[in-house]
Each structure stands twice: as C-alpha cells, then as structure tokens.
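Heads up, one of the protein chains got dropped from this complex, but the rest are sitting where they should.
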Amino acid sequence: MNEPKIGVVMFDAATDAASVLRAVELAGGQPVKLHPKTTTAPDVADLKVVILPGGFSYGDYLRPGALAATQPIMRVLADAVKAKELTVVGLGNGFQVLTEAGMLPGGFIANTNPGYHHADVEFIVENNVSAITNAYAAAEVIRLPQKGAFGFYTATEDELDALESAGNVIVRAKDSVSGSVRAIAGISSDDGLVLGLMASPEYAIEEGFGTDHPDGPGLGVDGQGLFISVVRAAGATNGEGVVGE
Amino acid sequence: MPTIVVEVMPKPEVLDPQGKAIDARLPELGFREFSSVRQGKRFELTVDGEATAEVLDRAKQLAAQLLANPSTEYIAKVEVAK
Amino acid sequence: MPTIVVEVMPKPEVLDPQGKAIDARLPELGFREFSSVRQGKRFELTVDGEATAEVLDRAKQLAAQLLANPSTEYIAKVEVAK
Partner (left out) sequence: MVRAYLFPWCVPQAQPTVKELSVNNTPLDTVAYAGETPDVEQPWADLGLNEQEYSRIREILGRRPTEAELAMYSSMWSEHTSYKSSKVHLRQFGEKTTEEMQQHMLVGLGENAGVVDLGDGWAVTFKVESHNSPSYLEPFQGAATGIGGVVRDIISMGARPVAVLDSLRVGHEDHEDTARIVKGAVAGVGHYGNILGVPNIAGETAFDPVFQGNPLVNAGAVGVLRHEDLRLAQASGTGNKIVLFGARTGGDGIGGAAMSSAAFDDEGAANTPVVQAGDPLQENVIIEATLELFATSLVEGIQDLGAAGIACATSELAAGGDGGMHVELTNVLLRDEGLTAGDILMSESQERMMAVVTPDNVTAFEEIMAKYGVEYSWLGEVNASGRLTIDWNGERIVDVDPTTVADGGPVYERPYARPEWLDTVKADTFRSSDAAANLPETGEELKAAVVELMASANMADRSWITSQTDTSVGGNTRQGAPNDSGVLRVDEETGMGIGLAIDCNSRYTYLDPYAGSQLAVAESYRNVATSGATPLGISDGLNFGSPEDPGVMWQFAESTRGIADACMELSIPVTGGNVSLYNQTVDTPIHPTPMIVTLGRYDDVATAVPSWLHPAFDGSALYLL
C-alpha cells in the first residue's frame, strides 16, 4: 500500500508531537517530521497535509502559539496553502499557532476558569466533509481530551457569523469547558485547506490509553476518526484513492 | 541604556478571564473601591544605542507584529521610559 | 470612570523566561535595535467613584498584596491613568 505522507512540524516543546506521529502511523499514514526552521518549499513539496501538533510550543511564552507562528516554516506553509497545494491542520496548540499566524480568524484567551486544565470533553461534528472530520457521521458526538490554559476561542461577531454561514464551524463542544464563544472547538478556512481543532485526538486512539468510556476506563478511541480523515484527505489529494478503513 | 516600554491590553470587547478572576477576589480581600480589573502585559525593551524616533517606530512595529495579537489585544502604549 | 494603572515587572535578578524567549526571536525577525526584552504585567483597575489619593493608596496596597509577588516581582508603577 502506498501510505500517504503527512508532515508534522516539530516545534520546540510541542509536547504532543510524538503522539501525533504515532497516531498518523496507526491510521495508515506515513509521518514526516518537519523542522520549524525550514525555509524551503521542497521540504513540503511532496506532502499534501501538514499537521501542527499540540502542546506548549516555545513554552506558550508571550501567548500560546505566538512564537511558533513566527518560525520560518509558517511562511512556507502559508505560501503552499495560497497555491492550493497543501492542507494545514492545527490540533490544540497548533490551532493557536494558525490563528496567531493569521491563517485562521479569531484568537484564544484564557479559559473561563483560568489555569491549565485537562478533561475529556464531548464534541459534536457539525460538518463531516472536512479534511479532519470526513470519517465521522454527520452530527456524531465524539469524546476527546481537551487540555490547556488558553482554550477559549473568540472572534468578532462578523467573523463568527461568516464562519457559521459558510459551514466553517466544523466541531462544537457539547458543554464548553474552556468558555469558547458559541462553543466553537473546530473551524475551517473557506477553501477547506486550513483547519484547527482545540482538542487532543491523539490521546484517544488506542484502547486502554484513551478517554474514559462507558465500557471501561481508557477505552474511548474517538480520536481515530480524525487521523483516518486526515490520511484519507492526504490520499485523495495525492490522487491515489481513499486510504483508511 | 534607554528602555522602551510597550503596553498591551485585552480589547475592551474581548472577555478577560484573568482580570475577572482577580476581580472576583476583591470583595473578599476588602477592596471595594474597584469595580473591575483587566490584566494585560508590559514589555521593557532595552535599546542598543540611542532611543531615537526611528527606534521608537521599530518598537511600534515589533509591538504590532509580535507583542500584541490584533484579534484579541490592542497596544495601549509605546514610549521611551524616563 | 477613572482608571488606575498598576504595572508589575520581574525583578532584574530573577530569570524572565518569557522575555528571554521573545528576545531569542528578535534577530531572526530583523529587530536588532533591542538588546533584551523583559515581560511583566499591566493591570487596569476601574475605580468606583473618584480616584482620590486614598484610592490610589488602596491600589498600592492591592498591588503589594495581590497583583505582585514580592519574591519575584516589583511594582514598576501605580498611577491614575490620564
């Protein structure tokens, strides 16, 4: 099988990167580590999807994602997106990097209850035709870990209305723990090439190491769908057919 | 060496949960004089050389480009510290 | 309503990892005019009533008691905003 290659940017202190690499592999993709100092397009030329993993890039110092957004690779990614050659997915802190880089609208502020918290959160898949949600059913309720201190998504009313009317709010929390406006957890750009999700699906991919589940502790693996979606998207745009299930 | 001070605050229309959390503790601590608290950031840039008008401009650029996030924050002040 | 501004900075001798990390990005971003950055906090207290000298004193108390941590920070400024 020809496993689609998926880039993962290794920002300093992107603590979830290792788990994202593993999740891509388990979903049938071939993860490729990308160095944040890369300034050359050839490094991403044979990739159709790049993931910005979560964690605490550059310590979350200044603002979460702010220092990562200034890394040279971000320019390369933005150019490739502009040329419609690349899909970029930000998970958790990676989503914050995308807003800081101006590749997605809005921004993040401190959780309503300030400080770092982690919890398993239920989300609703509002749009299941995106590069990160195509393996889920429409309106499917999924349970994923959410962690961090700055998970509160906010944007202007105009930006929010634009997101909603274009169907670009792709995932919403059932009960927003972080406080996000309109319980927004995942959004997409108009062209569907830039996507962000404020959750950590990479910790819900393996039985026994996943979220809490009615059948037992750690049995929740709803994160698998996200990585299968991403691998499919990479495969499809590679012109090599759908890979995954 | 001269210092340039850059101050950044959350936009008035954006919630400020950190300020609010401080706010909530005030009555309990007996501070009833203040009706609300907002928390922002203050940066001190040490200038390598003289703090000319040009350098001040560069500080403004830095503030806009990196120190403040325009979707949630605004720049309250950029000035040479006395 | 009047506003009192309280500014808090990390003590000079205490490591400021945030400032250091910003610092480290400056050369690559082309800002060579600044030799170091330190990051602190700015608070805006909205005064319920007039900003008298007494209220300013209370703001100083609040700063010392809650807004600044005396073992790592110092209070750079407490003043009524113009």
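Residue numbering begins at 1 within each chain, and the chains themselves are lettered A, B and C in the order written.
The definition used in the following text is that a residue touches a chain if its C-beta (ideal position, glycine included) is under 8 Å from a C-beta of that chain, and two chains touch if they have at least 3 such contacts.
Since this is a predicted model, take the numbers as computed values, not measurements.
Novice: If you put the missing chain back into the full complex, which of the shown chains would it touch?
Specialist: Looking at the entire complex, the absent chain's contacts are A, C.
Novice: In the full complex, which of C:35, C:52 or C:69 touches the chain missing from this view?
Specialist: Here the residue in touch with the unshown chain is C:69.
Novice: Identify the residues of subunit C touching the omitted chain, counting contacts across the whole complex.
Specialist: Against the missing chain, subunit C presents residues 10-17, 20-21, 24, 60, 64-65, 69-72, 74-77.
Novice: Where does subunit A touch the missing chain, residue by residue?
Specialist: Spelled out for subunit A, the touching residues are 12-13, 15-16, 18-19, 22, 55-56, 58-61, 115-119, 145, 147, 200, 202-203, 206, 208-209, 212-218.
Throughout what follows, only the chains that are shown with their structure count from here on.
Novice: Indicate the whole-number Å distance between the mean C-alpha point of subunit A and the mean C-alpha point of subunit C.
Specialist: From the centre of subunit A to the centre of subunit C is 34 Å.
Novice: Can you work out the whole-Å distance between the CA centroids of subunit A and subunit B?
Specialist: From the centre of subunit A to the centre of subunit B is 30 Å.
Novice: Centroid from C-alpha atoms only, then distance subunit B to subunit C, rounded to Å. What do you get?
Specialist: Each chain reduced to its C-alpha mean, subunit B and subunit C end up 8 Å apart.
Novice: Which residues of subunit A are in contact with two or more other chains?
Specialist: 62, 70
Novice: For subunit B, which residues are shared contacts with two or more other chains?
Specialist: If we look for residues of subunit B contacting two or more partner chains, we find 66-67.
Novice: Can you tell me which positions in subunit A touch subunit C when the two form their complex?
Specialist: Residues of subunit A touching subunit C: 58-59, 61-62, 67, 70, 72.
Novice: In the complex of these two chains, what residues of subunit A are touching subunit B?
Specialist: Answer in residue numbers: 62-63, 66, 70, 99-100, 105-114, 152, 154-156, 179.
Novice: For the complex, which residues does subunit B have touching subunit C?
Specialist: Those in contact with subunit C are residues 1, 4, 7-9, 19, 22, 25-26, 29, 31-49, 55, 58-59, 61-62, 65-67, 76.
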